[in-house]
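Only one protein chain is missing from this complex, and each of the others stays in its spot.
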Amino acid sequence: MHRYILKRLVQLIPVILGVVLIIFLIMDLTPGDPARMVLGNMASEEAIAAFREEQGLNDPLPIRYLRYVFDMLRGSLGTSYRSSRPVIDELLARFPATMQLASASIIFALVISVPIGIVSALKQNSLFDTVGMVAALLGIAMPAFWLGLILIISFSLKLDWLPSSGSGSFKHLILPAVANGVSCAANIARITRSSMLEIIRQDYIRTAKSKGIGKMKVVLKHAMGNCWIPVITVAGLQFGTMLGGTVIIENVFAWNGVGDFLLKSISAKDTPCVLGGIVMFTVVFSVVNLLVDIVYAFIDPRIKAQYQ
Amino acid sequence: MKKESKKNDFQLSPEEMEILKKYKKRSFLAETWRGLRKNKGAVIGLIIIALIAFVAIFADLLYDYEEVVIMPDYSATLMSPSLEHPLGTDEFGRDVLARIVHGARLSMEIALLSTAFSLSVGGIIGAYSGYLGGKFDAIVMRIMDIFLAIPNMLLALAIVAALGPNLFNLILAIAISDVPRFARILRSTVLSIKDSEYIEASKAAGARTTTIVFREIIPNCIAPIIVQASIVMAAAIIIAASLSFIGLGVQPPAPEWGAMLSSGRSYMREYNYLVLFPGLAIVITVLAFNLLGDGLRDALDPRLKR
Partner (left out) sequence: MKHLKKFMLLVLAAALVLSTFAACGGDVQEKPQPSTSQEPSTGTESTGTETETTGLSRIVVIAQNNDLTTLDPHQHNDLISGNVTRMLYDTLIRLNDKNEYVPCLAQSWEYLDKNTVELKLTPDVQFHDGHVMTSEDVKYSLERQKASSFCGYLLDMITAIEIVDELTLKLTVVDESAALLSSLAHQCSSILPKEYTEKLEGEGKAFSDAPCGTGPYKFDYWNIGDECQIVRFENYFDEAYAAKNEGLKFRYIAEDNSRVIALETGEVDMILRVPSTSVASLEGNSDVKVLRFESCDLNYISPNCSGPLFSNEKLRQAIAHCIDRDAMIQVQCNGNAVPNFAPIGIAAIGYSEPATKREYDLEKAKQLLVEAGYPDGFEFTLSVWGDLNAKSAQVLQAACQQIGVKVNIEILDNSSMVDKCGGAKHDAGMDNWTANSEPDNTYRPWFSRELIGAGGYNWSCYPGEEIEALMEKALSVTDPAERQSYYTQINDFVAEHAVVWPLFSAQGMVATRSNVDGIQLYPTMMHLFQFVTVAE
């Protein structure tokens, strides 16, 4: 098993380097002179030329990329144009808030979706199943930011139950986590239902049932264990979608996280921060996928067998 | 698998191959339609999409773009829904329904163009990669994996942020972020059919790689492509709206749904219909595409048939 984990970790390295390369190349297309961004509009031409030289902005792209990667390995993501602070500090200051929101969203999604999926499968074609799956379809079709606005209108402006913005307390977390988690929940509910259906139809469950063990017990003992595999896979993939959604949800709820920061950096053309923010999101996403794969390996006997 | 297949003595005549292809095509369409008709959701989805497409195509006949959709009327700003303006007016006094109708055209355009782009680029990459195999396949698929490691939304965001916000860049950004999905689907489908008899037959007939990829492999991948395309179109509409919502998409006064939400947002306390209706338009459209996608998958994917 260690060998598997190690192998996956090693595989992660070229992916991250590649991701950085892609984002680096894209951000390099940004028009505008970084030197002018840093030094302001009143800076002299000489000062700008000196700055470009000093920061190595005149170097060819491959050299700048390599320098960025080496700096990254040493824990540096460059310096913000706006604040002149290290990008990594800016990001780390906001990272806990983003992870808090993302984790809360995924927990919310799992807590509501898995039971709905299981019950829908057990009572296939019942009213519950129909309502549940229509709701899931709607959940997938709803843009998270629009749901966020609707939640604000209903629960903050009309009912005045929950705060519409800011962070700090559990109450602040509810609306953004729900808005961000709904489409994820809908996807997981659907996959739970279909994998559950598949399992229920399998022979060993039929056998168990025919032997007269109570239905729920059968489900819990056999079916549940096996239906986790697709659920976890989908949850892992959804995590990526959710990280993307976080950018906009944080903006809607004035949540002081990396996503909101990323948007501000984009509008200020603070390229190092944009680059750093996207790299950070992507690395987190890759690591989560790795974790999912490792969990998967623990559950799936086929992968396990290969490495034992 | 070697690229250069030896000339075999077993050959199909061109006529025979035509017949083979026609037979396969007809059965594919007919079977799909039969499967689709049985699926209530898919039928509903198809009807909604047809309606939206109809409205989008004839948007100009319903509301004139220059005179109604983007022309302000300062005497009728922020009017609640009424008979004259069924969905109210915005801060410029423009009719919200007219804007949503023209927004449908814009959203369909974005979804179609971006999907067409990612489908053709991703499809070709994937088909070649799967067919050729070997080093080419390994390298291309590693690159695709790297793209897939970046969440869609963030990749599109980065591209628009770098290139600047406008309609073309928006379509490009969405398209690029979907390329790897199509590439992977095509590749795995190709892998599953490349050793099948009719490919062997074409090879035996001495067809070149390009001919085989375009004439044999791609047509046979239509089923998974259609399923994926309808899902990608739904996602494209959401991403386009999201990017426009944060000001990185279509520029005013174009009536993009996300952009409408963005400007309606500052009025959401008093005039919440400005936020409600464009959002509903997105939900309905995306829902229709998802329903159709689900239905097609059930109809086309033999594994799920029961």
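Read from first to last, the chains carry the letters A and B; within each, the first residue is number 1.
We take it that contacts are C-beta pairs under 8 Å (C-beta built on N, C-alpha and C of every residue); 3 or more make two chains touch, one makes a residue touch a chain.
All figures in this text were calculated on a predicted structure; none of them were measured in a lab.
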Hidden partner chain, touching residue among A:Asn58, A:Ser83, A:Gln124 or A:Gln202:
A:Ser83
In the full complex, which of B:Glu31, B:Asp64 or B:Glu91 touches the chain missing from this view?
B:Glu91
Using the document's definition of touch, tell me which of B:Val43, B:Met71 or B:Ala204 contacts the absent chain.
B:Met71
Name, in rising order, the residues on subunit A that touch the hidden chain in the full complex.
31-33, 36-43, 47, 82-85, 89-90, 93-94, 96-97, 99-100, 103-104, 106-107, 152, 156-157, 163-168, 170, 225, 228, 232, 251-254, 256, 260-261, 264, 266-269, 291, 294-295, 298-299, 301
With the missing chain put back, which residues of subunit B would touch it? List them for me.
66, 70-72, 74, 77, 91-92, 164-166, 247, 251-253, 262-263, 265-270
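Just so we're on the same page, only the chains that are shown with their structure count from here on.
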If you average the CA atoms of subunit A and of subunit B, how far apart do the two points sit, in angstrom?
23
Residues of subunit B that touch subunit A when the two form their complex:
41, 142-143, 145-147, 149-155, 157-159, 161-164, 234, 238, 241-242, 245-248, 258, 261, 265, 268-269, 272, 275-276, 279, 282-284, 286-287, 290-291
Using the touch definition from the top, list the residues of subunit A that touch subunit B in their complex.
14-16, 18-19, 21-23, 26-31, 137-138, 140-143, 145-146, 149-150, 152-153, 157, 240-241, 243-245, 247-248, 251, 262-263, 266-267, 274, 278, 281-282, 285-286, 289
